[in-house]
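All protein chains but one are shown in place.
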């Protein structure tokens, strides 16, 4: 059996969520989503399907020519199917916080800021929340600052929103009607009790809950022999750490 | 004495109005304003002054790189000092009509349309109205369609507006307070009575009314030996007709 | 796997439906005349032309051929060859609806769609008869506390989304990126259009995105639904940087089209070539 790195498993899990996309965009500081997008693009190519990937921190995989605003305009136009967002905190209603902890006026710990989340979360049909750390500190009952809300009133223009949340330990699906996450998959060395303990919000559990799926050999080969080198162009430290390329 | 063409006289008259500018823009179908702008730029160069000229129908003298909207954005930003507008009809309150004659709903004679006049007239500090034909048909009491109004209410944002009107026969200055043109100069072979007869609107007459000024030899030389060739790049037919270049 | 769909010209023509709101590039942006010829041959009906910001012979031919029900433009003109005769006649006789506009408004309405906002504000225009006759434009009092002027009326223009856009480009790279150079209004048009097709002089065997500077001259392939190679595809209009306008031909047209009969004779010959 192939020894699989944790990051490779997450890349493969994300890739499974992208197979129906035509255009995937990847924002700042996202080597794992970036690798997943390139992996799906490569697999699509083998099946003679066309898939575009825009990776903002790459020159080679950046499709835009209208300056830094084009990502947001393009997303608002409905031309991006999937985008990834993270969060210092993510809560059970899929609100995300990229700003800090404590009250906003007297902030305790200040983080970088909300980036483009406050628009992207509204307009991209499939937002995948991705946060490696799965702990009561990151997955909270209620975020202390809403960089972008998980849902909106009926009269708000919102074709997009949260679809999945992936962490080191688990994959959740977001139920828009119930405004609640549902646990779909857990990492192989995890168990439900521990996930419940480490998650700061309440969630549903899918009837058919499974382990995360181990990628087959073909996928692993593509990832290690091809995607690794592509990723090294724009995330050299990550590519070096995981694959030594 | 040098035999001066009518067009050369008009170019020289326009040039005199541009000497304090830093950036002059010239729109569609305007060989005489284009030549005047390039002439002033050339004269500025001799005096070691910097003057920019943007001629939309030229590649060489087009300073813009943000597409066709940049002229309007640039003007709205206050970065264009002078622009030229024409009109199928121009009236005594400096309203201009580029659309047609007769009522709008049952138009008699349809002309091309208003182009960018409805913005440029509001934002460029010095708009020079230029219409070669000086007749009761072109200079009317009241335009039949307002492509752009000569003045606006106090609460309307309007840093720009009409400053001068030049025709084959005369140069008028627009008085913003009185909303009325004032005759400054007449062409050498004209007289005041005839101008009054051929002008469809009432106007004031300046105390110091003069003939149009004949350009000096230096200016004529620059025009014929240099500007003529520059103009031939973007208005070849005009340059050929006037200067045979 | 090719990164774009290479189509025949007729396949592109088939994508245009009766009643479509179609984007029309100005004479400096690459007029798709060969496409227009085939569109007229097809007998398309009820097109609504959205000109950014003007049209010349392309619009006049479509109007004269009875393909058009509505035109939104800042100008329809044959430039140095005078009025657009079929346009003028059609407006004078009430055959088409003309939504008179002004250049920056035509840009702004597409920029609203580019950003997916319902409207875009614009200064100027207020007090003109253009504004007076545009029932789809609205004026509000400036609602901002800290920007603009108190009590200032502000014109709001609706977002306009085009059904389809076709333009002619000098070249396209092997991955379907379109070289538009300084003609960035083509990007605005494409961003605001549901479908975009391009006719081009040639397909290059390189990827223009391999070099940062040549990348900067491109409209990215992601906005493009199909490409067709059509030699001299802008004739008799100019294709800036590649060939100039055939002024003799446009002049010939401008004279012939002064009457409907003259136009029809001209078109019979034009369409059969």
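Order of writing sets the chain letters: A, B and C. Residues in each chain are counted from 1.
Here, a residue touches a chain if its C-beta (ideal position, glycine included) is under 8 Å from a C-beta of that chain, and two chains touch if they have at least 3 such contacts.
Worth saying up front: this structure is predicted, and the values here are computed from it rather than measured.
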item	value
Chains still shown that are in contact with the chain withheld from the display	A, B, C
Absent-chain contact - pick from A:43, A:66 or A:204	A:66
From A:35, A:94 or A:146, residue that would touch the chain that is not displayed	A:146
Option touching the unshown chain, where C:70, C:92 or C:152 are the choices	C:152
Where the missing chain touches chain C, by residue	104, 108, 112, 115-123, 136, 138, 140, 142-149, 152, 154, 156, 158-159, 179-182, 184, 212-217, 240-241
For chain A, residues in touch with the removed chain	28-29, 57, 59, 62, 64-69, 71-73, 76, 98-100, 104, 106-123, 145-149, 152-153, 155-158, 237
Residues of chain B in contact with the chain not shown	23, 44-45, 48-50, 52, 54, 59-60, 63-66, 72-74, 76-79, 123, 157
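FYI, only the chains that are shown with their structure count from here on.
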item	value
Most distant chain from chain C by Cα centroid	A
Closest chain to the centre of mass proxy, which here is the mean CA position	C
Approximate Å spacing (C-alpha centroids) for the pair chain B, chain C	28
Touching two or more other chains - residue numbers and ranges from chain A	none
Residues of chain C touching at least two other chains	184, 187
